[in-house]
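Of the protein chains in this complex, one is absent; all others appear in place.
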Amino acid sequence: MSSRIGGMMFLVLGLTYGWFIADIPLDFFSEQEPFNARSMPWGIAAATVVVALLLIVFPAKQEAGIPWKALNWKPALLLVLAMSGYGLTLEYLGFIGATALFLVVGILILGERRYWQIGCIAISVAVGFYFLMKGLGIYLEPGELWSALGNHAHA
Amino acid sequence: MLDGILIGLETVLTLQNLMFVLLGCLAGTLIGMLPGLGPISAIALMIPVTYGFEPASGMILLAGVYYGAIFGGSTSSILINAPGVAGTVATAFDGYPLARSGQAGKALATAAYASFAGGTLAAVLLVVTAPLLADVSLSFQSADYFMLMVLGLSLVSAFAAEGEHLKALMMTCFGLMLSTVGTDLSAGVQRFTFGRMDLIDGISFLMLAMATFALTEALMMVLKPDQVQQRQPDLSHASLKMTGAEIREIAPTISRGSVLGFFVGVLPGAGATIASFLAYGLERMLAHPTVKPLFGKGSLRGLAAPESANNAACTGSFVPLLTLGIPGSGTTAVLLGALIAYGVQPGPRLFVDEPEIFWSVIVSMYFGNIILLVLNLPLIPYIARLLMVPRPYLVPLIMFFSLMGVYLVSFNDFDIQMMVFIALVAVGLRLLAFPMAPLLLGFILGGMLEDNLRRAVTLSDGSLAFLWERPISLTLLVLTLVALVSPLLRRWLSRH
Partner (left out) sequence: MTRLCCTLLLLLSSALPLKAEVLPEVHFLIPAGPGGGWDGTARGVGEAMVKSHLVDDVSFENLSGGGGGRAIAKLIETADRQQYTLLISSTPMVVRSLQKVFPQSFRDLVPVATVIADYSAFVVPSDSPLQNFADVVAQFASDPRSVKVAGGSVKGSTDHFIFAKAIEMAGGDPRKVVYIPYDGGGKAMAGILSGETQLLSTGLSEAIDMARAGEARVIAITAPARLPDAPELPTLTEQGYALEFANWRGFFAAKGLPAQRYADMQETIARLLATPEFEAVRKRNGWTLLHREGTDFYQFLEQQEQEVGQLMRNLGFLRP
């Protein structure tokens, strides 16, 4: 079953990819060249479609079904959102704030409830890493919030 | 040559220089374990420390940092499936499954032994063959690199479990597809960037590896808490000992991996990552059908091959650097900058004009490898203790570690969103039982395959005759055919 689902997905992907090849600009010398910026993508698109079709026609034997329902979807998806949120807050809250927040949220999602311990670990990891990087001469942004509070951005 | 080695020994065996080897290895290992900081950053960070040193001492320290960083990278690869350095991605294929089955100590020890043996064997090869190899590294042209990448791709079936070859091929195509995103080197045009500025520089290999290995694995731990159950790691020092049978099993692997890694490392257009993938593929292809299913599930051979190859390749990359002044990788480019800042001019005359630098770097390689082994073996049980961290804490920490690993290279928060997206797709594909390693193989070989092919075709004014006219290309072509045909042949033979 999984081969067929995957095969269909890749078939769509291969066709979409092939569709967007037309968007690759060619300057006029490349149009005359035997091998230009579109050649390799054409080859890849064709190979993808062929392999995807093979996968649909000849799926792997003896495949176990996927226990979709038995999977622990909720915390996994929440973690995905938390990671994405981490990327979004990094600029505003700064490295320390965003990292500590992400770790707290992540640990809470996974069911841990010892709040003091969570807070201590999250903050010490974030602060420790910040100073380690500072010690190595690597700049991490303190965040817009920090400068909005009247602090100097690059102190 | 013997007096060369004596000069080298004399330089290295001062208390001060031995301290520098030690300091370099230690700093390199620690920095290499940190996310996002590979050998390039580690060396760049340590260069200012070495200003004012004798050139030989400076190089000794930096060579130690280089090995240490690679070794540090394999530690995170093995323990949490997060390859911090591109050269250690293949280490995760078998190293992480070993760690998960409770043998973290043994996996780390095997990596340490394999790195040691790889580095040392390559240093011997370097001494014996360096002057000759300068010519070898220049005899490879774009056409030959193209064929080398084709040979690499032909190993893809080696990256697949039995009966899953089509899926592996599918993922290779996906990897090739991703490699075409960004600015095209040969024409300078943008491909598949959809007008997004952040895609112009393409997708980085490290980002793809972190997303599809570390993040995906962390999410799988949450999705299937009972299936990905981790066994309690055995943390005793005794667990590090290898049995005689195990040593006999990996010794040939290590020697093959080292020789292959060294020669691939000598080529300025290939490098440690390609070397480790080739060694892994080769080992799996050579494996007897009875042990083949173990690959990808925690085979010692599958771990020893890429580990010995990446270390040997690093040593090999010193050949074009020292004898020709040509940096083959980002790391050797930084090292070249350091040499020049010391006032040393690498090239064919280095060997004659400043033998003490040439030989002390080589001799320090032996000492660097010994020190790394001595330094790291006793630490392994403590490092492996990381796995004792309870899962609610471990999973977010792995995620932080992986995201930082990519963020600290680009400092671009778009990369974090892209990683999360790739990880989501990869989780779906893993649930559908698609293997991840071929994706990375396709990705890393794809870009180089295309660039080299286009160069070769332009250079030959549009003809493909280079495939059979150039002896190196022809040899590689024959090897590719052998790699493709031999599994079929073996199956046919076993039936009749």
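By written order: A and B. Residues from 1 in each chain.
To be clear about the criterion, contacts are C-beta pairs under 8 Å (C-beta built on N, C-alpha and C of every residue); 3 or more make two chains touch, one makes a residue touch a chain.
Given the structure is predicted, the values throughout are model-derived calculations rather than measurements.
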{"item": "Chain not shown: contacting residue from B:Leu6, B:Ile340 or B:Val485", "value": "B:Ile340"}
{"item": "Touching residue (missing chain; options B:Pro320, B:Gly368, B:Pro392 or B:Gly405)", "value": "B:Pro320"}
{"item": "Contact with the hidden chain (one of B:Pro252, B:Pro348 or B:Pro378)", "value": "B:Pro348"}
{"item": "Hidden partner interface residues of subunit A, rising order", "value": "27-29, 137-139, 141, 144, 147, 153-155"}
{"item": "Where the unshown chain meets subunit B, residue by residue", "value": "40-41, 44, 48, 52, 137-142, 183-188, 190, 197-198, 200-201, 268-269, 320, 324-328, 330, 332-334, 336-337, 340-341, 345-349, 409-412, 414, 451, 455, 458-459, 461"}
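Definition applied: only the chains that are shown with their structure count from here on.
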{"item": "Whole-Å gap separating subunit A and subunit B, where each centre is the average of the chain's CA atoms", "value": "23"}
{"item": "Residues of subunit B touching subunit A in the complex", "value": "31, 34, 37, 45, 163-164, 166-167, 169-170, 173-174, 176-177, 180, 184, 186-187, 189-192, 194, 215, 218-219, 222-225, 390-393, 395-397, 399-400, 403-404, 407-408, 413-414, 416-417, 419-420, 423-424, 427, 429, 431-434, 446, 450, 453-454, 457-458, 462"}
{"item": "Footprint of subunit B on subunit A - complex, ascending", "value": "2-3, 5-7, 10, 13-14, 17, 20, 23-27, 30, 33-37, 40-41, 44-45, 47-48, 51-52, 54-55, 58, 60-63, 66, 70-73, 75-76, 79-80, 82-84, 86-88, 90-91, 99, 102-103, 106-107, 110-112, 121, 125, 129, 132-133, 136-138"}
